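Here the complex is missing a single protein chain, while all its other protein chains stay put.
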Amino acid sequence: MKIITNVLRAVALFATILFFNQGFAQTAEEGAQLFNANCTSCHAINEKVVGPALKDVHKRREEKWLLSWIKNSQKMVKAGDPLAVQIYKENNEALMTAFENLSDNQIKSIVAYIKAESEKPAATATAAAPGSSVSAESATNTEVSSTMRGKINWLLIIIAVLLFMVIALVLDILGLVGQIQGKPVINWNNINSKLALLFLIAGMGAVIWEFAAHTKLTVNSYDGASAHSNEYDSMFNITFYLTLVVFIITQILLFWYLFKYKHNKNRKALYYPDNHKLELIWTVIPAIVLTVLVIRGLKTWNDIMYHKDEKAQLIEVFGYQFGWNARYAGNDNILGKHDFREIGKVNALGVDPKDPKSLDDVVTNELHLKVDQPVMLKFRAKDVIHSAYLPHFRVQMNVVPGLPTQFAFTPTITTADMRTKLNDPSFDYILLCNKICGGAHYRMKMKVIVHTASDYDKWMSSQPKFVQNAAPAADSASTNTQVNVSVKNDKTLASK
Amino acid sequence: MGNTHSHHDDHSHDAHHGHHQESFISKYVFSMDHKMIAKQFLITGIIMGTLGMAMSLIFRLQLAYPDMKFPFLESIIGHWGKDGKLDPNFYLALITIHGTIMVFYVLTAGLSGTFSNLLIPLQVGARDMASPFMNMLSYWFFFLSSCVLTYSLFVENGPASAGWTVYPPLSALPKAVPGSGDGMTLWLVAMILFIASALLGGINYITTVLNMRTKGMKMTRLPLTIWAFLITAVLGLLSFPVLLGGSLLLLMDRSFGTSFYLADIPADLAGGIERTGGSPILFQHLFWFLGHPEVYIILLPALGITSEVIATNSRKPIFGYRAMIGSILAIGFLSFIVWGHHMFLTGMNPFLGSVFMLGTLIIAVPSAVKTFNYLATLWKGNLQLTPAMLFAIGLVSFFISGGLTGIYLGNAALDINLHDTYFVVAHFHLVMGSAAIFGMMSGIYHWYSKLFGKMMNESLGYIHFWLTFISAYCVFFPMHFMGLAGVPRRYYANTAYDQFNVFVDMNQFITIAALLGGFAQLIFLFNFFYSIFKGKRASQNPWKSNTLEWTAPVEHFHGNWPGEIPHVYRWAYDYSKPGASDDFIPQNVPDPGQVDEMQEPDPAKFEPSRTSAPAATQEVVLFSALKRLFGFARS
Partner (left out) sequence: MMIQTMKTAKPHQEPEYVINPKKFVLWLLIVASVMLFAGFTSAYIVRHGEGNWRVYELPSLFTTSTIVIAISSIFMQWAFMAAKKDELGQIKIALGITLFLGVAFGICQWFAYSQLVQNNVYLTGNPSESFVYIISFMHLMHMIGGIIFVLVTFVKSLKLKVHKKNLLTINLCNTYWHFLGILWIYLYVFFQLNR
């Protein structure tokens, strides 16, 4: 019976999908985009992330309830909606971001997407889950075995302790036997010195293997995607080769001495408490080497941080728990004013819609850059400290609430070129959060796309302007200091 | 034990008259004897360390197998491990408490607390600490602090989860992360108690070293352990109060509605009051003003122990004694002016970044001197490869590997792409985590007989060493590559990033290595506790060492020495001196060639002189300025 109803249901579903394919697919597609941009940092369809799994959420909740929940869940909790309070409690009182900027239709399309995803068979859904490396099958296997492990945990501990006791006893007896015989049964002095040599050889081998196997995975193994990458990478390489030489020499000496000078009761150690010349040598040489590194490092640091370019394009990167927005300054290259009190009220970024400067601003969930166009990223945080990290561009700056920071650089390789270079058609640049910021810290990222100039202009012209209707307002005094620092923080430390 | 030695009772610490009839409580619980307090610190530290290690294994499992379920988690951590999946918020709590426990509870209190307490009075030749009562208080503040921190694991919203650096606003806003509720308040309370403990202890250590040295124990004759403990205590004394201030301000922001660290936080996030006008970066300055010296508070005692262990077991004087002291002083001084290198990317003025970078890289010079001096000490030595010696060698190896990556991170330019990645995790786990733990282990194996009157099983010690050493390298070395690929630290999983997900194999390898390392610590724990009861009885000077603690009898009693405190005639490193019949000459053996500086001939009855070492020991005045500084101390 059950099978028959299931089959019937499936057929009915299939028919529905077929019939409404056109319209349904479209909203779900839009929903997929919105879902990926807004929801994935805290939610997944089939598993709990920071928020609950969303599978079949359309069956569990009414649409009206969902609309008001997504727009502002805290309002519902405060109003005492029992279901809202319950969900809030269940999820360890983690705050869900308010999405008052989403329209009803947009939310509906997200729900449509969730619906479509929920109806996919579970197995494919798991396989499709981003980056799952272990198949569902092996997961269940481990589950079983670890349940068993849980049961025999205590037994294991007892056995381990007994085993240790036996070993200790045996070793004690061997020690006694050694004492009686006049020479130790296990000559640890010998074994240890040989192990030290073995460790040295095996360890050096492992280090070489490691470099061979894993260097290609690092971002240093291919060209950086920004103008200052070359300077950065050469600084890195100088430091790398210098430290590598020191590493190899000192480690070899250390373990070689361990082997060579092992205890021998017929030999007396050399009484050698001091040698000023030697000490002077190994004080002065590191000092000279470090002077070189310091001078070179200071130059690199200053070149990167005092990057001056009057024509830099202004983009604001807005970080919040848990996601990013990019706001492009538009044709006037001036960002409209914002106020933290208005965040989530007038719009998600708290940008003043009355400020004429914000009229041409564009807000997106992805960071689009034009190749070879200097860009000045202005960072702003809504709630806690984040850090905007773009590893491929050698760019990072903390994003601090109440303290504007900035970083200027020039992207030099388009996404398309990088894909061919790396021979990886799915490659994308990323901007990710690199300062602990809460439960979904590990999912807080933004896609970065570097276009050719013409592609960029095409993309930009297709973007809706941020503020549709605006009234004239006071001038904004948005300044554009070309130094990669907080403007406010300049003199903070001088006094300390 | 005390009863058999009642004849020594001619010295008198007023508070301890009649301690032959000490009750259990006054002997084992509220003891004022520095040796008992050392044991208390050590055992509390080991318990906390086990807890911290267990936590790291739990989150290592999550990192290696992000898609797997571990049902046993639910039985350990309850609703945080529902269905065997670790909650992302609890992951953050685990890394936070792991860091806090390891940095403060194990490597500060467990290491410096244990060995400063044990060794300072014994090695400088004092009956006890300057103030045994304060010393006892120091331990009990620490104990209370440990209890509060452990208790915070069980509060409803979980323990603090803003990272061990507890940067506000994340740590100040309960709505930002669940752990910033009661858990964070308890964390701050625990920290304030801890600071009280560290200050009481540190004040005692400094006073004892400077004021209570026995006759002939000049500053230039102190073993390097004592120098390290002294500088450590000075660093703590100068930096912990600043963290206290910083923590108090954070507590005010959390509980009393001030906004020292909060800027532009709307009312709905901040508990109903809009917070403006503060500066989140201010906390980082206050925190790292402690935080950076704290790194050396952890490391210096380990280096001090290593110097002593390496010299003793190489049967050679430590090479460049004065350079070693000089580098300790230099490191200690520099550690106060480099805190900004943790904050290169907070938007600080690039010029300031340059200044901090300069200071940071200069630290590499005294560190290099220390390393080369260790190597020179080993050269042409006669190395007794005891477990303590092996752990000391391990420390040197980690100190090199981890120290070199510090040259990358101290460089502000390179920090741009390495900041807060796994490269940083690898760096500090090698140079301060593993290295300091190895220093601590070295100390435990070396002075176990001083602590418990028994010997640890050496063979188990060797197995423990090799397993730990190999697994530590296997855990932390590969992490450099993850860091270079841009994998950020404190990520619950890398599954959302194709570029990082390629490291899943490496993560599994690291986790397996970590489990191996954890298993090795079980061997140690077994050896440690088994030997207390069943270990071989120790002889008085098992390692044939020169320092004063080995002239004290194996049995513990108040006052350390029966009869007179030994006088000191030479530095601590007369090993394999040409002309001497033995390959070591304890510090209390008079030097016949030396002009009598004591005004009276020393009887030195309890350690009959066995050698007749000729020629003046090299008694050079260290730094004349230093001497003037310590001029009030007897010389």
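In this document, chain identifiers A and B correspond to the written order of the chains, with residue numbering beginning at 1 in each.
The working rule: a residue touches a chain if its C-beta (ideal position, glycine included) is under 8 Å from a C-beta of that chain, and two chains touch if they have at least 3 such contacts.
Predicted model only: the values in this text are computed from it and were never measured.
**Q** Touching the absent chain in the whole complex: find that residue among B:123, B:185 or B:214.
**A** Of the listed residues, the one touching the omitted chain is B:214.
**Q** Among B:112, B:171 or B:259, which one is in touch with the chain left out?
**A** That would be B:259, which touches the missing chain.
**Q** Tell me which residue among B:93, B:120 or B:199 touches the hidden chain in the full complex.
**A** The missing chain is touched by B:199.
**Q** Please identify which residue in B:278, B:387, B:478 or B:518 touches the non-displayed chain.
**A** In the full complex, the listed residue that touches the missing chain is B:278.
**Q** Of B:41, B:229 or B:289, which one is in contact with the hidden chain?
**A** B:289
**Q** Please identify, in ascending order, the residues of subunit B that touch the omitted chain?
**A** 10-14, 126-127, 130-131, 134, 199, 202-204, 206-208, 210-215, 237-242, 244-246, 248-249, 252, 256-260, 273, 276-279, 282, 285-286, 289, 563-565, 632-634
Keep in mind that, in the parts below, only the chains that are shown with their structure count from here on.
**Q** Whole-Å distance, subunit A centre to subunit B centre, using C-alpha means?
**A** Taking the average C-alpha coordinate of subunit A and of subunit B, the gap between them is 31 Å.
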